[in-house]
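Every protein chain but one is kept in place in this view of the complex.
So, chain A:
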Amino acid sequence: MSAGPYNYSYIFKYIIIGDMGVGKSCLLHQFTEKKFMADCPHTIGVEFGTRIIEVSGQKIKLQIWDTAGQERFRAVTRSYYRGAAGALMVYDITRRSTYNHLSSWLTDTRNLTNPSTVIFLIGNKCDLEGQRDVTYEEASKFAEENGLMFVEASARQMGNRGDNVEEAFLETAKKIYQSIQDGRLDLNAAESGVQHKPSQPGRNNLSADQQASKDNCAC
């Protein structure tokens, strides 16, 4: 048992966005509870879930905000983007309209989060191959053009090959963690969506203190 095995060293905030009914809540539920909700009511508000994962041996607590997709709530849900380290942008591969709206979701995300926010595009309900309305190729192209990470996933087909739910959440975390390692993501920025919690006192502290005192001077 190394020091502080119970603790996590980081908290990452995620938001899940996308049109109503694309399966945002199901994806969250699948990720946190490993269960599929066959008839999930519309989210009227912002649901909250957490799970602790491990990336490169570091324990990370994901704090996930699942937003209401209904258009009428759009103005309100915009206040939840701020401070997100990861944004999972979901569409439904069986409903083209949800794909068509992606650019507007993307605009919101870009405007309301910071440049280091990792945006992951998820084409959900890929278990419904027969009803497919958006091809993998075009979505993949869209993702590439906009610098997004992308998978097709299914919140229903749990455990099967290609459910990709875990992947989406974990890959996002890996990318964020990488940004921290590279120094692209400034942990001290209030809106980075990441909090660092060194579990060993006295080790990581020094640099944090120095940073903090710099901050103090600035204001």
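Quick note on the criterion: a residue touches a chain if its C-beta (ideal position, glycine included) is under 8 Å from a C-beta of that chain, and two chains touch if they have at least 3 such contacts; residues count from 1.
Criterion: contacts and distances are computed from a predicted model.
Novice: What is the missing chain called in its UniProt entry, if the choices are "Alkylglycerone-phosphate synthase", "Inositol polyphosphate-related phosphatase domain-containing protein", "General transcription factor IIH subunit 1" or "BBSome complex member BBS1"?
Specialist: Checked against "Alkylglycerone-phosphate synthase", "Inositol polyphosphate-related phosphatase domain-containing protein", "General transcription factor IIH subunit 1" or "BBSome complex member BBS1": the hidden chain maps to "Inositol polyphosphate-related phosphatase domain-containing protein".
Novice: Using the document's definition of touch, tell me which of A:Glu47, A:Asp133 or A:Glu166 contacts the absent chain.
Specialist: Final answer for the missing-chain contact: A:Glu47.
Novice: Could you list which residues of chain A touch the chain missing from the display?
Specialist: Interface residues of chain A facing the absent chain: 1, 5-8, 11, 13, 32-33, 44-52, 61, 63, 68, 72-73, 75-76, 78-80, 82-83, 195, 197-203, 205, 209, 212, 216.
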